[in-house]
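As you look at this complex, bear in mind that one protein chain is not there, while each of the others sits in place.
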Amino acid sequence: MNKTRLEAFSDGVLAILITIMVLEFRAPHGSDIDVLIPIIPEVLSYVLSFIYLGIYWSNHHHLMHTVQRVTGGILWANLHLLFWLSLVPFVTGWIGENHFAPLPMALYGIILLMAAIAYYILTLVIIKTHGTDSILARAIGKDFKGKISPVLYVIAIGCSWISPWIAGGLYIVVALIWLVPDKRIEIIFKDEFKQK
Amino acid sequence: MNKTRLEAFSDGVLAILITIMVLEFRAPHGSDIDVLIPIIPEVLSYVLSFIYLGIYWSNHHHLMHTVQRVTGGILWANLHLLFWLSLVPFVTGWIGENHFAPLPMALYGIILLMAAIAYYILTLVIIKTHGTDSILARAIGKDFKGKISPVLYVIAIGCSWISPWIAGGLYIVVALIWLVPDKRIEIIFKDEFKQK
Amino acid sequence: MNKTRLEAFSDGVLAILITIMVLEFRAPHGSDIDVLIPIIPEVLSYVLSFIYLGIYWSNHHHLMHTVQRVTGGILWANLHLLFWLSLVPFVTGWIGENHFAPLPMALYGIILLMAAIAYYILTLVIIKTHGTDSILARAIGKDFKGKISPVLYVIAIGCSWISPWIAGGLYIVVALIWLVPDKRIEIIFKDEFKQK
Partner (left out) sequence: MNKTRLEAFSDGVLAILITIMVLEFRAPHGSDIDVLIPIIPEVLSYVLSFIYLGIYWSNHHHLMHTVQRVTGGILWANLHLLFWLSLVPFVTGWIGENHFAPLPMALYGIILLMAAIAYYILTLVIIKTHGTDSILARAIGKDFKGKISPVLYVIAIGCSWISPWIAGGLYIVVALIWLVPDKRIEIIFKDEFKQK
């Protein structure tokens, strides 16, 4: 019952974040094809962040599925995650407006890294509450995606000053890793359905 | 249980999109009737997009009704649809501000077309998950509205450069087609209620 | 089950509308008491519109309580109501920015009038679906508030050019009428609880 509201609030925040980014590229003045060209980098950065927020929503969805009891710790670990995600529209607008300049690209990675760490903390808090024998705890041991992502973010942040394109490429790679269907999660779901 | 959250998230995004468009026409400076005149095309484009998003919400509502199991594929096909719909406020603002100029009118149609394709993909993914014998699969075979809409969008996009008014007229026609109560959906609902 | 999602979507839209108005008065430049003075009319108009949207949400809440079956008609009558309410932030910003000038005040009343008519249409559609013997049909016969409000709006719109203050006073009066607890609704609720 508690969980429903935590999910509803998180869904609300994520729905707003994913939508608010559209406000960044306001209708351009003029109706020529030329006025659309400066918007292209903004659209590209929007697509990337849309996918990232989609991934977070999807993962959050799966993660909450394993929660049976909402404690104050889970509640604040969740808000902490939402805080970092709430900065995504800001950095998205910044990289778009500056055509993927080094500093914005690095900050984009830092926000993604902080969100990944916040997600990891949330996972730990949930495991701590539900016990190391819980479905989540068993699954997380083999969590390659969760372990490789921060490493790639750190490399991308470092590479931003060498070439923002490498950084951008790495952000796309991480997004693709997560988009590929996760056998691990599938198995958990099957386990859960069997239990029911 | 999963479905509830997918619906809640989609509702959230659609509610925000439908409302965010109002932010495009900010309170004009001055209090004469003159200052309202430039807002008229923006209001007209708002009305059209409001109806379109309303139709998508309503159809989405019916579509989700047939979903029994949410997979990763459905989740991402749904996000893909929301992505194209999230660009509706942008093109709405653009056609309004440029008084229905050719290029904005064409782009408006392209976004509607992409949303229609995304909706069709979502339908296919749901059918693939639930089997070709499912309620949805049976209903979709006779889906005239879903088939005629993209054709009319393509014609409208092409006509934008001949006359934006023809394009606008076609967008209104498609909206009207969808607004007319759908016997097909009614029948499905009746079937469903009988099953329960 | 359908009803839940109609309510959720309406709640989402109303929550966004009531909150979006705050975006109209952005943080002023400067930190003196002087910079707050031009914001006062904006805050006053915000308070009034906040109360109006609160009243609509509350009434909508009660109205939906009487709905047992959601039809396409109810869905679109509901969207029609949300459309007019979605224009409230616009007129709120306009009357605030122009210090309650005649035309903005009249337009504010027109939007309220259209919303009241849309609400009435929604009521009629619900009664048509559920039968004239339904709880709602019986209650609506004695609906004084619903009948007096449009009359007062029309008077207020007419008075806007004589004195915007009369118009403003009448809008406040209508809001106060609705804020007073409604014995009628209370009785319905009691009836309902008895039925359960």
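Going by the order they are written in, the chains are A, B and C; count residues from 1 in each one.
By definition in this document, a residue touches a chain if its C-beta (ideal position, glycine included) is under 8 Å from a C-beta of that chain, and two chains touch if they have at least 3 such contacts.
Model, not experiment: these values are computed from the prediction.
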Missing-chain contact, candidates C:14, C:81 or C:157, resolves to C:14
Touching the absent chain: which residues on chain C qualify? 7-8, 11-12, 14-16, 18-20, 22-23, 25-33, 36, 47, 50, 54, 57-58, 61, 65, 179, 181-182, 185
For chain A, which residues reach the chain that was dropped from this view? 2, 5, 8-9, 12-13, 15-17, 20, 23-24, 72-73, 75-76, 79, 82-83, 86-87, 89-90, 93-94, 96-98, 101-104, 107
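Basically, only the chains that are shown with their structure count from here on.
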When the C-alpha atoms of chain A and chain C are each averaged to a single point, how far apart are the two points in Å? 37
Taking each chain's centre as the mean position of its Cα atoms, how many Å separate chain A from chain B? 26
Two or more other chains touching the same residue: where does that happen in chain C? 12
